[in-house]
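Attaching a single structure in structure tokens format; questions to follow.
So, chain A:
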Amino acid sequence: MNEAAASAVPVFAFLFPILMTPVIMFAGRRSGRLRNALALATTVVTFLAVISLYPRIIGGEVIQFTFFEILPELHISFRVDLLSFCLAALSAFIWVLCTIYSIDYMAREHAGSRYYPVLIFTLGACLGIFMAGDFFTLFIFFELMSLIAYILVIHEETPAALKAGYKYLIMTIIGGLALFFGIIITFELGGTVSLSGGPLVQETSLLAFLAFISFLIGFGMKAGIFPLHVWLPDAHPVAPSPASALLSGIMLKTGAYGLLRVIFHVFSVELVKSGGWDKIMGVIAVITILLGSAVALTQDDIKRRLAYSSIGQMGYILLGMSILNENTLIGDIFHIFTHAMIKSTLFLAAGAIIWKTGKRLISEMPGIGRQMPFTLGCFSLAALAMIGIPPLNGFLSKWTLGLGALEAGMPFYVLILLVSSLLNALYYLPIIVPAFFGGLESDHEHGFDIKEATPRMLVPVAILALGTLIFGLLPSNIPFDLSRLTASYLLRGGPF
Partner candidate 1 sequence: MEDQITRLTSRLVVPFIQVYGIYIILHGHLSPGGGFSGGAIFGASLVLMALAFNLSAGVKQISHQSASLMESGGALGYALVGLIALLWGGNYLANRAASFPLGRAGELFSGGAIPVITVFVGMKVASTMVTLFYNLIEGEAKVGDPEKPGA
Partner candidate 2 sequence: MTLQHHFPALIIVIFLICAFIMPLLFRWRSTLCAPALLLVHLLALAMAVALLVRLYAGGPFYYHLGNWAPPWGIELKIDFLRVYMVLILVGLGLWIFVYALKDLAHELKREVTGWYYALYALLIGSMSGMALTNDMFNLFVFMEICGIASCAIISIKESRECLEASFKYLILSAMGTGCYLMAIAMIYMVTGQLNFQLIREALPAAAGLYPNNLLVATALIIVAFGTKAALFPLHVWLPDAHASAPSPSSAVLSGLVIKIYAFSLFNILFFVFPASFRQAVPINEIVLWLATLGILFGSIFAMVQEDLKKMLAYSSIAQIGYVFMGIGLNQPTALLGGFYHILNHALMKGMLFMVAGVIIQATGRRRVKDLNGIGHVLPLVMIAFTVGGFSMIGIPGTGGLISKWYLAEGALLANRLFFVIVIVLSSLLNAVYYLPIIINAFLNPYEGREPVKPVSRLMVGAITAGMIAVIFFGVYPKPVIVFLKAALAAVIGM
Partner candidate 3 sequence: METLKNLAHNYYYLVAVVLFVIGMHTMLTHSNLIKKVIAMNIMDTSVFLLFVAIGYIRGGQAPIMRDIGDGFYINPLPGALILTGIVVGVSVTAYALSLVVKIYRYYGTVDADEIVEIRSREQ
Partner candidate 4 sequence: MTEALNVMLLLFLIVCAVCVARIRDMLSAVILFASFGLIMAIIWQQLSAPDVAMVEAAIGTGVTTLLLVAAISKTRRTE
């Protein structure tokens, strides 16, 4: 494969969904089936394209490609390294599953011809973020994804959805402006915003600090860290469940990805530490973890509870970034994988419940596990993983994080991890336990009447749930290896 063709693959990967969007839109006018098939085919092809990069990426190659110069010194460029690949592969994978799931789930919803193009376009934009070769490109795709995702958030067009959507939009714009601010300061300090060079900012200064803060605001807004999380618990639950899964599973991670890029490419680990900025992140992370978990306890709507749980989990990732040694970084990246899988499982399973029974409130759900044993089984597996029960993958990521925290001499953070695991248990177990064992009296007549969702919805849930199990059981699985490689790549500034 020559050089041009080599760089064409990642470009194809994110451009293909974007280009397919109008096709799907027009296909949707003809027939729904064609539209669904096209959407699924697009995600699958995209996934395969991303996966096909694996051997080269794992071989330590960094694929770069510059489109054109948008402004002097500012390019539209692409660059795929290990970190990009991890996230791109993960999102493409989950997208495939969510699209499969959508086929039946969305059959009942309105405006399918709007949903699918948007879904596919978001995939393209998302991959664009992960594969961006400089911050300007990243910013463009970030805004693109955020704005398009608005359509997913308000899909149901209920007043609540519109209100949540508006909040989401305004917060997105604030985040985008903060990013703009940060990027322009970086540009001014470094003269370029490309990711391929070394750290762009060499020394701490007021400007650098401001840039850091605005990046934290910009990406943190997306990642839902405290106190910028306010849009998240409103926006995620109102979206259709597959979209919620993607919003919580993947799109939150774009924020985390951006922050990782900021720490390693704009600044450097030493700079972040010498400026004391890691402390700021640490404090925010702790608050985010505790707040997310604690508020999740009080929620009755299952999707809202899951959304708050996402906030708590993003706190873990931020915590890893604040410690910044090898183990926490491994835990961090692995937690991105973990959380994406777990949260997608949970949202998809919750979606299946809502789809089948129309129940959203946890207080209505006792006994539901006997109606939908398979769904609830997957749900429970994921919930247990989230709590951190060994041998599920949630345990592995928390373990690695804790290990890193201990190595760094911060046992306090380990305590926080334990407390939050406890809180996780407190809000997940009350869903699972009554679902299987409760409600014997009231739902007696439906007791053994099994009403599962359709196979096309169950298969993705099952695959994801299986993933949580497998990737936890085997300590040398692919995601974990990738995380290790990526962490060492990031920390040493080069592969291996």
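If you want to know what made the cut, all candidates are chains of the complex that A comes from, given by their letters.
The rule is simple: contacts are C-beta pairs under 8 Å (C-beta built on N, C-alpha and C of every residue); 3 or more make two chains touch, one makes a residue touch a chain; residues count from 1.
From a predicted model like this one, the values you see are computed outputs, not experimental measurements.
S.K.: Out of 1, 2, 3 or 4, which chain touches chain A when the complex is considered as a whole?
M.R.: 2
S.K.: For a test of understanding, state which residues of chain A touch candidate 2 in their complex under the given definition.
M.R.: Going by the criterion above, the answer is residues 68-72, 139-140, 143-144, 147, 154, 157, 162, 165-166, 169-170, 173-174, 176-178, 180-181, 184-185, 187-188, 207, 210.
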